[in-house]
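One protein chain is absent from this view; the other protein chains keep their places.
As written, the chain order gives the labels A and B, with residue 1 at the start of each chain.
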Amino acid sequence: MTHRPFSLRVLDAIEAVRVRLWPEAFRPLTPLAFLLPALILTGLLAAGLVPLLDASFRPLDPATFRLAESYAAKNYITLLTRPVYGWIALRTFAGAVIVTVVTLILAFPYAWTMVRTRSARLRRCLLSALFLPFFIGQVVRAYGWLIVLGKQGLLNAVLASLGLPPLSILYTYGGVLLGLVQYMLPFAVLMLAPALTAIPKEIELASASLGATPAATFRHVVLPLARPGLVAAAVVVFTLTLTDFAMPEIMGGGSNKFVASAVYDAFFQLADPGLGGALAIALTLVGSLVVGTALAAFGLGTLGYVQERKEAS
Amino acid sequence: MTTNMSATLSRRRLLGTATCAGLAALPLASRFTLAAEPTKPKELIVRAWGGVWVEALEKGVSKPFRERTGIAVRHDLTEDNELRPKIWAAVDQRRTPPVHVNWDTTTNATKSALRGVAEDLSDLANLKEMLPAARPTGFRGVPLINMYSYVYVLAYRDEAFPNGAPDSWQVLLDPRFKGRIALYDDGIGFQPPAQIAGGGKLEDIPDNMEPCWSFMRKVKAQNPLLGEDPDFTTWFQNGEIDLACTILSNARAARQNGIKVSWTVPKEGAKVDTDSMWVPKGLPENELYWAKRYIDFAMTREAQQVWTGELGLPGLRPGLTPPADLVGDPAYPTRPEDFARLLSVPSPVLVQHEAEWSQKFNEIMQG
Partner (left out) sequence: MKRGLLPLLLGLVTILDVVFLALPTLVVLAASFTAGNIVTFPPQGWSLRWYADLVQKPEFLEALGRSLEVGVVCTALAIPAGTLAALALARFRLRGAAFLQIYLLLPFTIPLVVSGVGLMLVFGRLGWLGSIWPVGVACCVVNLPFMIWAVAAAVNHLDPDLENAAWNCGAPPAHAFFTVTLPAVMPGIVTGALVMFILAVNEFLVSLMLVDARTVTLPVLVYNAIRSIITPDLAAVSVVYVVLALAAIAALDRLVGLEIFLKSKQS
């Protein structure tokens, strides 16, 4: 202890500052202090929701394009009575469920291969392939899909050369879901990979040596251990799909709108922030409710309290 | 350093004033008040649409304005719909608005004028020289000025029509074109011809639009694609569609880029509309002055000639020469008989009913 290395002295200095700023008496407040920056940042968003919540209870006056002074439920009644909003809500919700399931099915093998491959080069390639699609902007991405899936696109050229009939995927509901799955896949893989890394290889080997088939090992050993990652990926993919705007616009050809597009139309085309606010509040409530229910049913995902997981296993 | 800077500044101002004074294009009134001219801002921000639209504005208005006044012009390419809430919020929160001049559709500009966020432009000298259609109706002052008109034509892919242009909007219902037609995603520009094609009368808008909606329902059965301007070009280029209801300028830009597209005004007619310019409230005095000068300059004959000529749209200043490729084109109306073929809905009707029509359109198309 005669000579402390530089790094340790830096830590000592940090510790000294910490003791001064955060005395032992504050100890019970430490979790709150840790959460505070994130709570404040998210609070900016929550603060932005307040004027919209207020607007959602005020109908638009078309003579002045201002919202009424007094409160009324007109915007919410419009949502409930106009069948078009019911259709859009159903389309969005069903889409979010389908996209979540398909994305998880596609993401699991990818994450598995990436985590378990012995080849560093393959792992590098798989990681790069995850990040690249992000860099193609919305408009240009639409162009890429048109070239691949269009009536005279690559896919149909391949099908024609095989003597198969052409497929029209683009500008249909199926096309929207396809675009969404492609967009969500990297997020899902990134959520799953750490959970899979945490599964020790030895457990699988042990299971196999006890005579379990790979399928049985997968079902009874791997899947339960991967559950926190699966829950995390599902929550992320579901909420992002539920509120997505870009993909239905790009891949839907205009007649496959999701709720976010209806919100956009209300704000920007109709100049009616009241109706837009009502739609947004309804969507946010439904999304939060579903997430809350899912977390209650399947556990808190990767955010679960570690000790709890230990007790359970 | 400070003295240096102020020296350059005043020299630039002097140069600017000198160029200004030598210009016949600027209104007489401003020449007499040169001494009292407010301080020039470093730059003006003018909202514009991208592509051919901003290129035409730069060539016809912004560049000559910059040369004359020494004031740089920066273009803000935010969509008109997306800029509107930003301007409204700025005025509500008493902030400086994000643009000096908003180049906008007349319908959107009217909404902002009704909201009371537009400055009065009635004292602009060149306004007197414009056609009566340049002035908006239903306002005490002049919160916006219409600059040119444009037609929502029926654009078609040449290959699909070897025997020449289709003569009626009914062609949209031809089973041959199922899944191969396109409209704007809020149905804009399509209601008036649909009203006629559905057997109704233009005068019945907005009171009885059932013919329009029944025609739209038949069109829906044809699985139309719904999009914005660039989508139409892309779809034509990639052989996704054969027919679209779009603004002439977009079809013309596509053709100028080598895509084989033509357009027509069918026998039922086509909707004619106008775009305008206005200045949002909340600018500092001197910037307001120069923003108004910009709009005044946009109304001069030389600016109108180049700007609207590049766009292929008839300006609202009399005596302009039409672009060579559009002489006699019914989609470039100049004579009274041209206008007689076109369908015009009064701006107050559009503003009051647009939201409702758009919702109705959505109900038909999203169902």
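Things worth noting here:
Criterion: a contact is a pair of C-beta atoms (placed from the backbone, for glycine too) under 8 Å apart; a residue touches a chain by one contact, two chains touch by 3 or more.
These numbers come from a predicted model, not from an experiment.
Of the chains on view, those touched by the hidden chain across the whole complex are A, B.
Across the entire complex, the residue among A:Leu60, A:Val176 or A:Val263 in touch with the chain not shown is A:Val263. Between the chain not shown and the residues A:Ala89, A:Leu177, A:Met247 or A:Ala280, the one that touches is A:Ala280. Touching the missing chain, out of B:Val99, B:Leu144 or B:Ile196, is residue B:Val99. The missing chain, though absent from the display, is touched by one residue of A:Leu67, A:Ala89 or A:Met114; that residue is A:Met114.
Contacts to the hidden chain, counted on subunit B, fall at residues 45, 49-54, 74-79, 82, 85-86, 89-90, 93, 95, 98-99, 229-230, 233-234, 237, 249-250, 253-254, 257-259. Listed by residue number, the positions of subunit A touching the unshown chain are 8, 11, 14-15, 18, 30-35, 37-39, 41-42, 44-49, 51-52, 105-107, 109-110, 112-115, 120, 123-124, 126-141, 143-145, 147-148, 154, 182, 185-187, 190-191, 193-195, 197-198, 213-215, 218, 228-229, 232, 235-236, 239-240, 242-246, 259-260, 263-264, 267, 273, 276-277, 280, 283-284, 287-288, 291-292, 295-296, 300-307, 309-310.
Criterion: only the chains that are shown with their structure count from here on.
Spacing of subunit A relative to subunit B, judged by their CA centroids, is 39 angstrom. Touching subunit A in their complex are the following residues of subunit B: 79, 81-82, 84-85, 111-112, 114-116, 179, 185-186, 223-227, 230-231, 234, 238-240, 351-352, 355, 358-359, 362-363, 365-367. Looking at the complex, you find that subunit A touches subunit B at residues 62-66, 82-84, 87-88, 139, 142-143, 146-147, 150-153, 168, 170-171, 253-255, 257, 265, 267-273.
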